[in-house]
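I have placed the structure first, in the form of C-alpha cells, so that the comments after it can refer back to it.
With one protein chain held back, the other chains of the complex are shown just where they sit.
As written, the chain order gives the labels A, B and C, with residue 1 at the start of each chain.
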Amino acid sequence: MSIDIEAHLELFRDMTLIRTFELSLEREFKKGAVPGMLHIGVGQEATQAALAAHLKASDAFFPDHRCHGLNALAEEKHAGTGRRIMAELFGRATGVSSGKGGSLHSANPAVGNFGDNAIEGSYMVTVLGVALAWKMRGEKRVACCVIGDGTVGRGEFHESLNMAKIWQLPVLYACVNNGYAISTPVAASHASGDIVDLARGYGFPCVQVDGNDIETTYAAVQAAVDHIRAGNGPYFLEFKTWRWQGIFSGEFRPADEVRYWKEERDPLKLARQALVTRGVAAADLDAIDAEVKAEIEAWIQFSKDSPMPDPAKAVADVYVGWEVEPR
Amino acid sequence: MSIDIEAHLELFRDMTLIRTFELSLEREFKKGAVPGMLHIGVGQEATQAALAAHLKASDAFFPDHRCHGLNALAEEKHAGTGRRIMAELFGRATGVSSGKGGSLHSANPAVGNFGDNAIEGSYMVTVLGVALAWKMRGEKRVACCVIGDGTVGRGEFHESLNMAKIWQLPVLYACVNNGYAISTPVAASHASGDIVDLARGYGFPCVQVDGNDIETTYAAVQAAVDHIRAGNGPYFLEFKTWRWQGIFSGEFRPADEVRYWKEERDPLKLARQALVTRGVAAADLDAIDAEVKAEIEAWIQFSKDSPMPDPAKAVADVYVGWEVEPR
Amino acid sequence: MTASATPRIRTYVQALNEALDLAMDRDPSVFLLGEDIGQMGGDFGVTRGLYNKFGAERVRDTPLSEAAIVGICVGSAMVGMRPVAEIMFADFLGECYDQIVNNAAKVHYMFDGQFKAPLVVRTAAGGGFGGGPHHSQSPEGWFLNVPGLVIVAPATPADAKGLLAASIENDNPVLFLEHKGLYRLKGDVPEGYYTTPLRQAAVRREGRDVTIVTAMKLVQDALAAADVLAQEGIEVEVVDLRTLRPYDAETVVESVRKTGRAVVATEAPKLGGLAAELSATIAEECFKELKAPVLRVAGLDTPIPFSLPLEKLILPGKDDIVAGIRHVLAARA
Partner (left out) sequence: MTASATPRIRTYVQALNEALDLAMDRDPSVFLLGEDIGQMGGDFGVTRGLYNKFGAERVRDTPLSEAAIVGICVGSAMVGMRPVAEIMFADFLGECYDQIVNNAAKVHYMFDGQFKAPLVVRTAAGGGFGGGPHHSQSPEGWFLNVPGLVIVAPATPADAKGLLAASIENDNPVLFLEHKGLYRLKGDVPEGYYTTPLRQAAVRREGRDVTIVTAMKLVQDALAAADVLAQEGIEVEVVDLRTLRPYDAETVVESVRKTGRAVVATEAPKLGGLAAELSATIAEECFKELKAPVLRVAGLDTPIPFSLPLEKLILPGKDDIVAGIRHVLAARA
C-alpha cells in the first residue's frame, strides 16, 4: 500500500506546513502577539494532512482546538492561501472569522471548515445535523468531526454515535488519541485507553491506526471517506498519536516517553525517511522546508500588517436582521 | 438453579402486590383521584420483585417512573408497610415525600429509596456519587439505578458507565428493556436493540436476562449484587421484558405481540405455573392474591383519608436553614 | 390577519399543528424532530397527522437525546435546513442548554455571520396540572440573559399559529414556549398561512388606569382579572409580550407612560426572571410617569410541588393579579 510519489511529497509538504505554522505561531504567542489560549498540533501532522487530503471543499469538518494546520491546509487547497487562518489567530479583520473567533472559533464554510466549538465535544452532535441535511437532500458529502481522546468523556459521544448509526449518517469521526487530556492520561479517563473499544458497540466500522505514519493515515482516511461517500453510513477512525505540547507549554510526561515519540515516532522525520528511501533527494525535501518556512513568515507578516476588526463588528451579527445597540 | 420454595412464594406474593398496586392505582387515576401523569409497571413485576428481594435498606436505588411497585416493596420490607408510596401518589401529607413529589419523585432513604428524577436518566450520574461516597468510606453497599431502554439514549449513559468503570464503583445498572420508549421501538432508537451491546465496551460484566421469569431475574440480581458487594466494581443487567401499558393508556403495538406477552409471557402467570408445578396448591396462591388485594385497598383508603399537605410545606425546604416568603 | 365574519374556532394545539403543516407545505427545508412526534403525534398532539402526510424523513422520531436533538437542529440549519424540534417538556431544556446557549445562539456571531441557525425549539412549559417539579417549570428566565437567542411565547390560538410560522421563517434560533395550560384553549384562528410579527407585543385590552404586562397563560388570567376590575370601574390595559427576547419595550413603556401604574406577571419566580427585567425597564423608562412602584406578581421562590393544593399556592393566577392591581392602585402618587 504505497502512495504515488507526487502525493507522498505533497503530504510531506503539508505536514511541514503544519509543523512550521504551529511552531511559528507558538513563538509569536510567547512574544504576546497572539492573544487568548493556544493549543498546537505539533506531533499530529500526519492525521491532519491525511484529512486535508481527502476532504473536499463540499464536505464539512469540525476541527478541534489543535487543528490550525488542518484549517490552514483546507484554506490553501480550496481558497489559495492559508494566511487567513493565521490572521484569525492574531484577531485581525482579515481572519476567516474577522477576528471574532480566534484559535477556537475559526470557520470558513467555503472550504468545508465548519468551525471549532470550544466546548469540547459539543460539535459531536452538531455534525449529525450537517450529515442529516446532506442525506435528506441526497448529497454525497462527508461530515467529519475531529475529537481528542479527552473529549470522548462527554455524553454527546454516545448520543452522536448512536444517532449516526440509527440514521446511517455520513459522519466521519476522526478521533485523535494523543494519550492525554491536558494532564490526564487516557487510561485514567476512560474505561479503555483504546477509544475504538468504546465506539465499537454502535455497530459501524471502527478502525484504529498508527497516527504518525502518513501512508497509514492517508490510506485509512481514504477508506473511511470511500465508505461514507458510498452511502454506507458512519465510520470511526482512531489515530494513535502523541502531542509535543505538554500542559500548555510545560512538560509532565515521562522522559523516555517524550524521547520515544519525538525521536522515533516524529511523523515528519518518518515521512522524510520514507521519501528518501523512495529515492527523493534530501536537498529536495530541504527546499520544500525552506519554501514553507518563507510562506508561513509571510502569513505572520500579513497578519501583523492587517488591521484590527472594525469596531462595528462588535455588535454585528448577533441576530440576523436585527440590530444590537452599541455602547 | 431453583430458589427455595419460601422465597419463591414470597416473590410471587411481591409480584402480585405490584400488579395489584398498579391496576388499582390506574383505576383511581382514571377516576381522577390521582393527579399528574401515570406510568405503571404491569408486566415488569419480575424485575422489580427481584431487585426488592436483594437490595437492603442500607443500599440505595434510584427508581424509574414505573417503579411504584419496587418503591412499595422496599417500604414494606424495611418500614413495615407500603402505603406511604400510595399516599404520595395521591399527593397526601402521609406520602413518603409529603405529597411534594408524587409518582415521579417519591423517596425514602431509610428504606434505600433515593427517589426518581423525572428527567429520565439524569440519575445515571447521580448514582455515581452515592457509590463513590460509599467506596471512599469503605462501606460495602450497592447503589442501583433502574433505567428504561429509552433512557439509554441520554448522553449520561456514557458518562456514567465510563466513570463507574474507571473508579470501580459499586453501581448496579438495572436496565428494563421493555421494547419501547413511549411509542418508539428500541431498535429505532438505538444502534442495537440489545442494550448490553452498548454497555459491553466499558469492560465490566453486562448480562442480559429474561425479565419475565422470576427465578431468572432473582438469580441474576443475586449474582450482580454479590459481585458488587465483593468490591468488584459495576455490573450491568438488562432485563428483556414488556410493559402492558401502551402509550399512556392506548395500545399501539401489533396484536400478536400484545397477545404473546400478555398470554405467554405474563410474569405472574409464569410464576404461578412454576409454583403449581412445584406442588403449591392453587388455593394457596389465590389466598395470597386475596390478601394482597385487601391490603392494597386499605392503602388506597388510607391515602384518601389522609389530609392534604400543610400549606406551609409549599415554601418549606427550598433552602436548608433559610426561609422563603409565602404569598 | 383580519377577523373573519364567522369565527373559525380551533384549539391552540390545532393552531400549532396548522402552522407546522402549512410551513412544511411551503418550504421543503422545514422538517420536524423530537421524541414520539411521528405516528404518535407528540405528547400533546401538536404534530398529529404530519407523519402520515409528510413521512418519516420530515417528521423524525428521535431517541431520548435532547442534546443531540438541538445539535442536529444547529448543524442542519447551518447548511440551509429549517428544523423544528420538539422538546417534550420545557424542564428538559437543561439537557440541551449548552447546545442552545453556546451553539445555536452564538454560531452566527462567533463565525462572523458565515452561518445562520434558523431553528425552532418548541416545548411545553408551565404548570398547574400536578406535573411536579420536573414537568411544570417556566424556563424563560434561564435563557433571558442569552444574546443571540429569540424567545417566543404565544398566549392565544391565533398567535400560536402566526408566531410559530413567523418563528420558522425567522433566520434566528427561536425557543418557542407553549404553555400546557393553553393547549386546549379555543379561539378564532384564521385560515391559511400567515405570520404574526416577532418582537411586537399585543395590547389585548385597552385601559387607562393601570397596565399589566405578561405572557402565556397569565395573559388569560390577566384578561379575567381585568373583567373583574372593570365591574368596579377600573380600566386595566393588558399587554401580551408575545416575544420575550428581544422584546417590545416600546409598547410596554408607551402603555405605562399612559396609565402611570404597572403590574408585571410571570408564572416563574420573581427573583431574576422576566418579571425583574420588565419591572426594571418600566421603572427606568417611565421614571417620571410612574405613580406607584411596579409590582411583580410571580411564582413563589420554590420548585413546583406535586400536590395540587401546594402547587396552587406556588403559582400565581387571576386572584393574585387582581390583588396586585389593587395594591398598585392603592399607592398614592
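The criterion applied here is as follows: contacts are C-beta pairs under 8 Å (C-beta built on N, C-alpha and C of every residue); 3 or more make two chains touch, one makes a residue touch a chain.
All values derive from a computational prediction rather than experimental measurement.
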Which listed residue (C:G45, C:G94 or C:P309) would be found touching the missing chain in the intact complex? C:G94
Answer key for C:K106, C:R122, C:R205 or C:R242 versus the chain not shown reads C:K106
Just name the one of A:L11, A:M86, A:V111 or A:A181 that touches the chain not displayed here. A:A181
Would you write out the residues of subunit C that touch the absent chain, in ascending order? 91-92, 94-95, 97-99, 101-102, 105-106, 109-110, 132-134, 141-148, 245-246, 268-269, 271-277, 279-281, 283-285, 287, 290, 292-296, 300-303, 305-306
Using the touch rule from the top, list residues of subunit B that touch the missing partner. 60, 96-98, 100-101, 105, 107-109, 114-115, 117, 119, 122-134, 136, 143, 155-156, 159-160, 162-163, 166, 313, 316-322, 324
In terms of residues, what is the contact footprint of the unshown chain on subunit A? 35-37, 91-92, 97-105, 117-122, 150-155, 181-184, 188-190, 247, 252, 308-309, 311, 313-315, 318, 324-327
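Please note the rule applied: only the chains that are shown with their structure count from here on.
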Reference subunit B; chain at largest CA-centroid distance: A
When centres are defined as mean Cα positions, the distance from subunit A to subunit B in whole Å is 46
Chain centre separation (subunit B, subunit C; CA means) in Å: 36
Check each residue of subunit A and list the ones that touch at least two other chains. 155-156, 159, 162, 166
Multi-partner residues of subunit C (each touching 2 or more other chains): 62-63, 65, 67-68
